[in-house]
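Shown here: the complex without one of its protein chains, the others still in place.
For chain A:
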């Protein structure tokens, strides 16, 4: 195997909660695209005690792909996404961290694009965006698109964050940058992603963007609800007043 000339290692953090159907597929896809491009990487699975047996699937995958590639860092119970990233990062050995959802909404074929853009411009952060170029969504009705575009317009107007997709969670970070960002973020849950990118701009980190397609989850339950709109509005006001 030809090793990449650069000594970069990518730690891919996969938080999972009840993703027993999705996990094997997403791992298979990540391995396919990362091996194709010959990148040095590891996949860290942070499962929060999923009752559906996600951890057993993860263990099987570990024995297939080897424990230098698949690393399991499970936690006892559901403690939330924000802390899952922190937990995973503690065990990451790469100098870059990639975070993505395990529900097949984020396609691993974009990871090499993130990496190439990062290498070309030495960006601190590369963020996937549904709102630019060939990016987009699949399976969204008019109402969901309207909420998404409306919220995005308002956010751009008020915060001028220098990134087009604030709530997306498909991103590549330099490890030390992610460390500092996580330390400076106060919000939890779904709005955590938005705070991360806004603080990145505030702290003068450089941000690159790659258009991505976002496909709604095929397996498992969606947790999108009215409370997310409330959370989003509060986070927007908070960031408006503090950044």
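FYI, a contact is a pair of C-beta atoms (placed from the backbone, for glycine too) under 8 Å apart; a residue touches a chain by one contact, two chains touch by 3 or more; residues count from 1.
Going forward, contacts and distances are computed from a predicted model.
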Protein name, per the UniProt record, of whichever chain is missing from view ("General vesicular transport factor p115", "Ubiquitin-like 1-activating enzyme E1A", "serine C-palmitoyltransferase" or "Dolichol-phosphate mannosyltransferase subunit 3"): "Dolichol-phosphate mannosyltransferase subunit 3"
Touch with the omitted chain, as defined above, among A:13, A:44 or A:57: A:57
Residues of chain A in contact with the chain not shown: 20-21, 24-25, 28-29, 52-53, 56-57, 60-61, 64, 104, 107, 131, 134-140, 142, 145-146, 148-150, 152-153, 157-160, 213-215, 218, 239-243
